[in-house]
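Note that one protein chain is taken out, while the other chains of the complex remain in position.
Coming up: chain A.
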Amino acid sequence: MTDSKYFTTTKKGEIFELKAELNSDKKEKKKEAVKKVIASMTVGKDVSALFPDVVNCMQTDNLELKKLVYLYLMNYAKSQPDMAIMAVNTFVKDCEDLNPLIRALAVRTMGCIRVDKITEYLCEPLRKCLKDEDPYVRKTAAVCVAKLHDINAQLVEDQGFLDTLKDLISDSNPMVVANAVAALSEIAESHPNSNLLDLNPQTINKLLTALNECTEWGQIFILDCLASYLPRDDRESQSICERVTPRLSHANSAVVLSAVKVLMKFMEMLPKDLDYYGTLLKKLAPPLVTLLSAEPELQYVALRNINLIVQKRPEILKHEMKVFFVKYNDPIYVKLEKLDIMIRLASQANIAQVLAELKEYATEVDVDFVRKAVRAIGRCAIKVEQSAERCVSTLLDLIQTKVNYVVQEAIVVIKDIFRKYPNKYESVIATLCENLDSLDEPEARAAMIWIVGEYAERIDNADELLESFLEGFHDESTQVQLQLLTAIVKLFLKKPTETQELVQQVLSLATQDSDNPDLRDRGYIYWRLLSTDPVAAKEVVLAEKPLISEETDLIEPTLLEELICHIGTLASVYHKPPSAFVEGSRGVQHKRLPPRAGSGESTESPDVGQSGPSEAPPAVIPSQGDLLGDLLNLDLAPPTATVPSVQPSMQMGAMDLLGGGLDSLLGGDIGGSPSMGAGLGAAPAAMPASLGSAPAVGGGLGDLFDLGGGVGMPTGSYVAPKTVWLLAMKAKGLEISGTFARRGGIIQMDLSLTNKAMSVMTDFAIQFNRNSFGLAPAGPLQVLTPLSPNQTIDVSLPLSTSGPVMKMEPLNNLQVAVKNNIDVFYFSCQYPLSLLFVEDGKMDRQVFLATWKDIPNDNEAQFQIKDIHLNSDVASNKLQGSNIFTIAKRTVEGQDMLYQSVKLTNGIWVLAEMRIQTGNPNYTLSIKCRAPEVCPFVYQCYELVLKN
């Protein structure tokens, strides 16, 4: 049989001939004709004109012919909806056929025909097929529900198919279960908050059972679904992990990777001191290594994922450096990825081996690979200080090869090495200068110019070198021009006498002859600096530069967490969140790792104090420099506090700030968002009324009973009066004043929004930048009525402390963005640390003693609180209102010593000793904490509370 002949018909009048053949009486001829039609369709010819004739062939008992006609229908039904109706009868009839294969075929095909009228007819057969006695039909029908949902979601809901689909999770046949899981997962993706999958320990148990029995593909569906479950506690998490680990030995790499995803995610919940945690870590390494013996395309996927895993948990693969060594016959994309991972795993222990390998790679043929290898050597130097010297000498060897792109790449990385180890390797500058002429890429030229400028005083002919670049100034790229300008100014400041002419030349080139505003502005700045105050110029231009950090290319922690939740998928291959490449509602929902084990409950172990802000962001605390960028990148997706699994992570394109993000926030989401749980939702709604008059009644009530004797004392935490945070003139007429309060364990931001403009303001929304204690809005900003001119609205915004963390300067600084229909405004404010003092901050006496001793004396800070006229009991009561708890009191020689403890929301303990001498209005306060930077802020709180 040679069907290839169907591909070669290119005659004119072909359609007519086909038409005739399709209507032929002979079965064989008919079949031949349909094959020809399909072949034409495949190569892209339009054969839709034959629709009625092809559909006529549908009534046949030849299954092969039937399938071909169905294929045609799926392709063209959409363009000929009226004609497609002709096929409905056959479909409905086939759904009743005795042969299960035909029943399944009919329901499968019908789901692929995206014509409304047909869809209506699909419901009844589909309902029957979902309950068919044959598992083959049921598994096909399960997928068909997803198809139908894609065409008409409402219909699926109205017809109750979702419930039937949920029931199939308990089906006796593992493949039916797997397909039902796949269909439900897909449908759930387009309803992020629907809780459609409704995973609970019982369903999870069913899934885990089916996992052992279904096909490799079914295992993948189930594992991917499991990964979205959030176990209730570490024990459940462990028991799921135990049942998933056998999958690591599956021959199908996708099964392995999906299992790795589940384990990486659930591991987060296991306490690190648990034996099982260590066992699990050990179990993960071998299968990851084995993935590298798969076919190259899969290796690529695996390597992209390993890159993430290595960043999240470097300990898993730290001993496996060798398996990432490049093989000569690896495809280039595998080579490049391996190289990346090698650098990540490089450490003092293995650096010699790594360098030897990298040196080999630098002599290969593929230009990109060689460049990356050279760059890698530089990164090793920066990462492993002990190896810097060997790296530099290796780079010098490479420069000696005179291979143009190797030299250029080497110079670029040597510049970085200089920035990490200033004044250490300048002996190599001479060699670099020899290669000046061969540099033709902007990056290399800019790097070289930077080096010359930075070390101008040690290069005798620095002026000549720079002058030579100046000749073709206007042909250079901006990068080089800017660098040249700065370098010559540096040179002038170092050797003013000989280079005056040169600097004037470059300044005039930059300011007068250039159209580039950046260049011009920089030129003017230098010019004015130099002409008004050369000393200041020296301080500015020749200031000591901050050293560059070790790892410059780490994936930002929140993105990394999200990507870990997407192991195995495209997102993990692109290293981008799904929202960056998926259109529509799918994938916009951000995933997060479960909360880390042991962060919440820490009453027994005071040691947890250590795992405070120092550990919260895993690797790098981004420096303050990034702040502006971060604010612009604010994510204004619906914030949710109570359900960590659906919490949005803090990264998204800047566009969302102005675009859809906010609008969707203010749209239907406010009303329906289930994340505004009852507890949180009620509190702010009730608050604004009581705001104006009596501050903080709610939370204080409990304390009142507790205190007994202390009636009459102002109880509850102290709330500072509102201050103006955002001036109307800076915010197009919107004035915001506010303060912070802690009421009954809930942190609130009380805001007064005043409209001082002429027009009505609507569509308010708020977002915070990352901050030291992870403060984030726990719900949307509830400004339900438009704000008319001269009107003021008081709003209370509940806050959570589960937002992303970044250390701020000062520690209690909070940067806020508020949006309304006019614009987005930014301001920053400082909150009292007492906001974060939790209600269960009373430490056990023994623990207090031990902890006090345990914290080194270096961490102790002493403060004076002046002019307090309270006796120790009153003071103690007052402080307790703000969750500063007195644990013990001692009186020694007329001095009252109060020992107090405070716990912050992130688990940090602060211990204090307050000495009160009768008659002396000045108290002495000693504060001890493992994170000493909080001490001054705790002191501030004492002062505030005691004085008010």
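To be clear about the criterion, a contact is a pair of C-beta atoms (placed from the backbone, for glycine too) under 8 Å apart; a residue touches a chain by one contact, two chains touch by 3 or more; residues count from 1.
The criterion applied here is as follows: contacts and distances are computed from a predicted model.
Per the UniProt record, the chain missing from the shown structure is "AP-2 complex subunit mu-A", taken from the list "UDP-arabinopyranose mutase", "Cardiotrophin-like cytokine factor 1", "AP-2 complex subunit mu-A" or "Protein YIPF".
From the options A:N179, A:T499 or A:S514, the residue with contact to the unseen chain in the full assembly is A:N179.
Across the entire complex, the residue among A:P271, A:P286, A:P496 or A:P856 in touch with the chain not shown is A:P286.
Considering the full assembly, A:A571 is the residue among A:V262, A:A571, A:I766 or A:V910 that touches the omitted chain.
Although one chain is not drawn, the whole complex shows that of A:V43, A:M729 or A:M758 it is A:V43 that touches it.
Interface with the hidden chain, as seen from chain A, comprises residues 1-4, 6-7, 35, 38-39, 42-44, 61-65, 67-68, 70-71, 75, 98-101, 104, 108, 111-112, 114, 134-137, 139-140, 143-144, 146-147, 150, 173-176, 179, 182, 186, 212-217, 220-221, 224, 243, 245-247, 249-254, 256-258, 286-287, 289-290, 293, 295-298, 300-302, 322, 327, 331-333, 363, 400-401, 566, 568-574, 578, 581-583, 586-587.
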